[in-house]
Each structure stands twice: as structure tokens, then as C-alpha cells.
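With one protein chain withheld, the remaining protein chains of the complex are depicted in position.
Up next, subunit A:
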């Protein structure tokens, strides 16, 4: 198994890339802006600042997954670094999984930095932080796993820009699939119902991962929902990675 060197290599290569640092700084600045809007919040400041912080972390980490992830495989092909790697005793599936976990590691570390920034902001604004604030971040990791797998999946057969655009579209659509289900139940035509249902099950359901609102408004979240969502994230990512490897095995480099 040659996963570890590829994971570490992907991690170092991504961490030293300027785009990552820019995005993280952007996220930290967004959260810091909470201090400015605090006087305007009129008693709702706790909810607004928590919401702002979690949204900033969400936005930045999704952008990292889409932009860094979209370039991940293609850059290797374009710059021919992949020839170096695959001419050595590395299997193609090891390469794909190494890239995936490498980027996931980058995302995890970015998330950690952003989360620390978030808790510092909460401290500075005298807002009581509790453990439930970590739950949306926990689910975010699994949502990011799906997005990373999507970006890798697309980048095995389209250009980096194409992969980033497709991933972004699916991320967007992934938050609306519930409407698709509702639509399927509403329509009378069985063919359309079937198609709508098919897409509902095929497309990633990302809305389930978004529990930020519930946490901010102190709505309790049953553990079974959390576990099922995590399980869904793992299975959906695994499926995408399986397809990526399938495509990549046949690919002419």
C-alpha cells in the first residue's frame, strides 16, 4: 500500500499553494467582521454571530474542496507528475485514494484553523459557546468528503475548470433534492415521478448535512439522524471513488 506517501505529498503540495491560504484568510476575515456587526444585532447577536461564523467556515471549506479538488488529478496529468508516480510501484486506485484522503486532510486542517478562529470570535464577543456548535462542523467534514469525491470523479474525465463547475452545480443542486422528492410525490405522470425519484436518489443529498440553523436556534438533533447522515456521507463518497477508479483505470495518460 502506497497511500501514505501520496496522502502526505498531496497535503504538502496543497498546503503550500497560495489559493488555500487566501481562502482561509478570507474565512477568518468574514468571521472577524462579526465584531463590527455586533452593535447592530439588537439582542439577536448570539444567533447572528454563530450563524455567520458557521456559514463562513462552510463557504470557505466548500470552496477549497471545489477549487483545490478540481485541479487535483488534472494538474498531475497536465504537468506530467502523474507519469512519475504511476511509473513507480503505485496502483491507480492507490493514487486516487491517496489524492482523496490527502485533500480531506487539507480540509480537516483548514476546518480546524477556521474553527479555532470561530471560537476566538465567540470569546471576543462574549457569546457562550457550547459543544453543540461542533456538530455542524462534524457533519461538514462528511459533506466535504462528498464534494471532494465529486471533484475527483469529474476531474478524471474533464478539465479542472469543468470539474470545478460541475462540482459546484452538484453542490448547489444537492441542497435542493428534497424539492425533487416533493415534486415526484406531487406529479401524476408515473414517468416523470420515476425520473424525479431517480434523480433524487442519484444526486447527492447535501441538505441533510446542513444542521447549522437547528444548532443556532437550539433545536435538539437526534443522534440517529446524525449517524445516518454520516453513514450516507461515507457510502456516497465511497461510491463516487469507486466510479472514479473505474474511469481512471481505463484512462490513457
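The rule is simple: a residue touches a chain if its C-beta (ideal position, glycine included) is under 8 Å from a C-beta of that chain, and two chains touch if they have at least 3 such contacts; residues count from 1.
The criterion applied here is as follows: contacts and distances are computed from a predicted model.
Considering only the chain that is not displayed, what protein name does its UniProt record carry among "Probable peptidoglycan glycosyltransferase FtsW", "Ferrous iron transport protein B", "RNA polymerase sigma-70 factor (ECF subfamily)" or "ABC transporter ATP-binding protein"?
"ABC transporter ATP-binding protein"
Using the document's definition of touch, tell me which of A:31, A:90 or A:114 contacts the absent chain.
A:90
In terms of residues, what is the contact footprint of the unshown chain on subunit A?
Here the touching residues of subunit A are 2, 4-6, 8-9, 12-13, 16-17, 79-81, 83-91, 252-253.
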